[in-house]
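All protein chains but one are shown in place.
Then we have chain A:
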Amino acid sequence: MTGPRLIQNFSGMQAHLIVAPTTASDALVATLMKLGLTVASYLPAGEACPVDWAALEIDRALMIVDGDLPLPGIAASTVSDLPPVPVLGLVGVEAPSRLKGLLQFGATGLLRKPIHGASVYAALYLTINEHQRRRALEEQLARHEERRRGRRHVVKAILRVMQERSLDDEAAFETLRRDSMRARLTLEHYCEALVRARPDVPAPARRIALPE
(Lines give C-alpha, C1' and ligand atoms only; values in the text may rest on other atoms or scores of the structure.)
Protein backbone atom coordinates (compact mmCIF):
# COMPACT_ATOMS: atom_id res chain seq x y z
CA MET A 1 0.00 0.00 0.00
CA THR A 2 1.29 3.45 -0.91
CA GLY A 3 1.16 6.43 1.46
CA PRO A 4 -0.82 9.61 0.88
CA ARG A 5 0.20 11.81 -2.07
CA LEU A 6 2.64 14.57 -1.20
CA ILE A 7 1.41 18.14 -1.25
CA GLN A 8 4.02 20.61 -2.49
CA ASN A 9 2.05 23.65 -3.62
CA PHE A 10 0.09 25.37 -0.86
CA SER A 11 -1.65 27.99 -2.98
CA GLY A 12 -5.35 28.25 -2.21
CA MET A 13 -4.91 27.06 1.38
CA GLN A 14 -6.19 29.14 4.29
CA ALA A 15 -3.86 29.78 7.21
CA HIS A 16 -5.68 30.43 10.49
CA LEU A 17 -3.30 32.27 12.76
CA ILE A 18 -3.52 32.20 16.51
CA VAL A 19 -0.52 34.43 16.87
CA ALA A 20 0.13 37.71 18.66
CA PRO A 21 0.37 40.46 16.03
CA THR A 22 4.04 41.46 16.16
CA THR A 23 6.74 42.17 13.63
CA ALA A 24 7.58 38.46 13.72
CA SER A 25 4.10 37.56 12.54
CA ASP A 26 4.31 40.23 9.82
CA ALA A 27 7.21 38.28 8.29
CA LEU A 28 5.14 35.08 8.58
CA VAL A 29 2.06 36.60 6.93
CA ALA A 30 4.15 38.12 4.11
CA THR A 31 5.78 34.75 3.37
CA LEU A 32 2.49 32.84 3.57
CA MET A 33 1.03 35.21 0.99
CA LYS A 34 4.09 34.78 -1.27
CA LEU A 35 3.43 31.03 -1.10
CA GLY A 36 -0.14 31.59 -2.31
CA LEU A 37 -1.98 31.04 1.01
CA THR A 38 -4.70 33.32 2.30
CA VAL A 39 -4.50 34.39 5.91
CA ALA A 40 -8.12 33.93 6.84
CA SER A 41 -8.31 34.83 10.48
CA TYR A 42 -5.87 36.74 12.53
CA LEU A 43 -6.78 36.37 16.14
CA PRO A 44 -5.42 38.77 18.74
CA ALA A 45 -3.40 37.69 21.74
CA GLY A 46 -4.90 37.28 25.19
CA GLU A 47 -7.27 34.61 26.43
CA ALA A 48 -7.11 31.15 24.92
CA CYS A 49 -9.38 31.46 21.93
CA PRO A 50 -11.81 28.66 21.17
CA VAL A 51 -11.33 27.00 17.81
CA ASP A 52 -14.38 26.12 15.79
CA TRP A 53 -12.91 23.10 14.04
CA ALA A 54 -16.23 22.36 12.32
CA ALA A 55 -16.09 25.68 10.49
CA LEU A 56 -12.70 24.86 8.95
CA GLU A 57 -12.40 23.49 5.45
CA ILE A 58 -10.57 20.24 6.24
CA ASP A 59 -8.59 19.93 3.01
CA ARG A 60 -7.67 23.59 2.71
CA ALA A 61 -7.17 24.85 6.25
CA LEU A 62 -3.98 25.09 8.24
CA MET A 63 -3.74 26.23 11.87
CA ILE A 64 -0.69 28.20 13.00
CA VAL A 65 -0.51 28.54 16.78
CA ASP A 66 1.92 30.45 18.92
CA GLY A 67 3.21 28.19 21.69
CA ASP A 68 3.78 31.23 23.91
CA LEU A 69 0.03 31.95 24.08
CA PRO A 70 -2.54 30.00 26.12
CA LEU A 71 -3.43 27.14 23.75
CA PRO A 72 -7.03 26.62 22.70
CA GLY A 73 -8.93 23.50 23.74
CA ILE A 74 -8.20 20.32 21.88
CA ALA A 75 -10.89 18.72 19.76
CA ALA A 76 -9.64 15.19 19.46
CA SER A 77 -10.38 13.10 16.38
CA THR A 78 -11.91 9.63 16.71
CA VAL A 79 -8.80 7.52 17.13
CA SER A 80 -6.06 9.67 18.60
CA ASP A 81 -5.52 13.33 19.33
CA LEU A 82 -4.70 14.29 15.76
CA PRO A 83 -6.54 17.55 15.01
CA PRO A 84 -8.72 17.62 11.87
CA VAL A 85 -6.43 20.12 10.12
CA PRO A 86 -2.61 20.42 10.12
CA VAL A 87 -1.16 22.47 12.98
CA LEU A 88 2.13 24.38 12.77
CA GLY A 89 3.52 25.48 16.12
CA LEU A 90 5.55 28.63 16.68
CA VAL A 91 8.25 28.21 19.28
CA GLY A 92 9.37 31.18 21.32
CA VAL A 93 10.17 30.02 24.84
CA GLU A 94 11.76 26.60 24.40
CA ALA A 95 10.41 25.34 27.73
CA PRO A 96 9.24 21.71 27.91
CA SER A 97 5.76 22.78 29.07
CA ARG A 98 5.21 24.94 25.98
CA LEU A 99 6.60 22.28 23.63
CA LYS A 100 4.38 19.66 25.29
CA GLY A 101 1.40 21.98 24.76
CA LEU A 102 2.12 22.21 21.04
CA LEU A 103 2.64 18.46 20.79
CA GLN A 104 -0.66 17.79 22.58
CA PHE A 105 -2.38 20.25 20.31
CA GLY A 106 -1.27 18.04 17.44
CA ALA A 107 1.45 20.17 15.87
CA THR A 108 3.31 18.20 13.19
CA GLY A 109 5.80 20.98 12.47
CA LEU A 110 7.55 23.78 14.35
CA LEU A 111 8.84 27.20 13.39
CA ARG A 112 11.25 29.05 15.66
CA LYS A 113 10.56 32.70 16.52
CA PRO A 114 11.70 35.19 15.32
CA ILE A 115 10.37 33.88 12.04
CA HIS A 116 12.70 33.88 9.08
CA GLY A 117 10.93 33.89 5.73
CA ALA A 118 13.31 31.29 4.29
CA SER A 119 12.20 28.61 6.78
CA VAL A 120 8.43 28.87 6.22
CA TYR A 121 8.09 26.73 3.08
CA ALA A 122 10.01 23.82 4.64
CA ALA A 123 7.92 24.07 7.84
CA LEU A 124 4.64 24.03 5.86
CA TYR A 125 5.86 21.11 3.76
CA LEU A 126 6.64 19.04 6.86
CA THR A 127 3.55 20.08 8.84
CA ILE A 128 1.03 19.41 6.09
CA ASN A 129 2.53 16.22 4.69
CA GLU A 130 3.22 14.73 8.12
CA HIS A 131 -0.38 15.48 9.10
CA GLN A 132 -1.59 13.74 5.92
CA ARG A 133 0.58 10.75 6.71
CA ARG A 134 -0.69 10.49 10.28
CA ARG A 135 -4.27 10.85 9.09
CA ALA A 136 -3.76 8.01 6.60
CA LEU A 137 -2.21 5.86 9.34
CA GLU A 138 -5.15 6.61 11.65
CA GLU A 139 -7.65 5.64 8.99
CA GLN A 140 -5.72 2.43 8.36
CA LEU A 141 -5.64 1.72 12.08
CA ALA A 142 -9.40 2.30 12.34
CA ARG A 143 -10.02 -0.15 9.50
CA HIS A 144 -7.84 -2.78 11.19
CA GLU A 145 -9.62 -2.20 14.50
CA GLU A 146 -12.99 -2.74 12.86
CA ARG A 147 -11.80 -5.94 11.22
CA ARG A 148 -10.38 -7.17 14.52
CA ARG A 149 -13.76 -6.68 16.18
CA GLY A 150 -15.37 -8.67 13.37
CA ARG A 151 -13.07 -11.69 13.83
CA ARG A 152 -15.38 -13.30 16.44
CA HIS A 153 -18.16 -13.46 13.84
CA VAL A 154 -15.71 -15.09 11.43
CA VAL A 155 -14.86 -17.76 14.01
CA LYS A 156 -18.53 -18.43 14.65
CA ALA A 157 -19.32 -18.57 10.94
CA ILE A 158 -16.46 -21.01 10.27
CA LEU A 159 -17.70 -23.33 12.99
CA ARG A 160 -21.23 -23.17 11.63
CA VAL A 161 -20.18 -23.97 8.05
CA MET A 162 -17.95 -26.83 9.31
CA GLN A 163 -20.91 -28.26 11.15
CA GLU A 164 -23.58 -27.72 8.47
CA ARG A 165 -21.54 -28.87 5.49
CA SER A 166 -19.15 -31.32 7.18
CA LEU A 167 -16.09 -29.40 6.06
CA ASP A 168 -12.77 -28.89 7.76
CA ASP A 169 -11.84 -25.36 8.88
CA GLU A 170 -9.70 -24.60 5.79
CA ALA A 171 -12.49 -25.54 3.39
CA ALA A 172 -15.07 -23.66 5.50
CA PHE A 173 -12.93 -20.53 5.46
CA GLU A 174 -12.46 -20.81 1.68
CA THR A 175 -16.25 -21.12 1.22
CA LEU A 176 -16.91 -18.07 3.36
CA ARG A 177 -14.21 -16.06 1.64
CA ARG A 178 -15.59 -16.91 -1.81
CA ASP A 179 -19.19 -16.17 -0.76
CA SER A 180 -18.21 -12.85 0.81
CA MET A 181 -16.45 -11.82 -2.38
CA ARG A 182 -19.55 -12.74 -4.40
CA ALA A 183 -21.65 -10.67 -2.01
CA ARG A 184 -19.13 -7.81 -2.34
CA LEU A 185 -18.75 -7.61 1.43
CA THR A 186 -15.70 -7.87 3.62
CA LEU A 187 -15.28 -11.32 5.15
CA GLU A 188 -16.05 -9.85 8.58
CA HIS A 189 -19.27 -8.13 7.47
CA TYR A 190 -20.43 -11.20 5.58
CA CYS A 191 -19.82 -13.50 8.53
CA GLU A 192 -21.51 -11.07 10.90
CA ALA A 193 -24.58 -10.98 8.65
CA LEU A 194 -24.58 -14.78 8.42
CA VAL A 195 -24.39 -15.28 12.18
CA ARG A 196 -26.97 -12.56 12.90
CA ALA A 197 -29.44 -14.01 10.35
CA ARG A 198 -29.73 -17.29 12.29
CA PRO A 199 -28.42 -16.74 15.77
CA ASP A 200 -30.23 -19.85 17.17
CA VAL A 201 -28.15 -22.57 15.51
CA PRO A 202 -26.36 -24.34 18.33
CA ALA A 203 -22.64 -24.46 18.42
CA PRO A 204 -21.11 -27.86 17.70
CA ALA A 205 -21.53 -30.17 20.68
CA ARG A 206 -18.62 -32.33 19.77
CA ARG A 207 -15.43 -31.90 21.63
CA ILE A 208 -12.49 -31.30 19.45
CA ALA A 209 -9.99 -34.03 19.96
CA LEU A 210 -6.51 -32.70 20.40
CA PRO A 211 -3.67 -34.80 19.01
CA GLU A 212 -2.03 -36.96 21.64
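Basically, a contact is a pair of C-beta atoms (placed from the backbone, for glycine too) under 8 Å apart; a residue touches a chain by one contact, two chains touch by 3 or more; residues count from 1.
Here is the rule we use: contacts and distances are computed from a predicted model.
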Undisplayed chain, where the name is taken from the UniProt record, one of "Aliphatic amidase expression-regulating protein", "NAD(P)H-dependent oxidoreductase subunit E", "2Fe-2S iron-sulfur cluster binding domain-containing protein" or "Pyruvate dehydrogenase E1 component subunit alpha": "Aliphatic amidase expression-regulating protein"
Candidate in contact with the missing chain, chosen from A:Met33, A:Ile58, A:Val155 or A:Met181: A:Met33
For chain A, residues in touch with the removed chain: 5-12, 31, 33-36, 117-118, 121
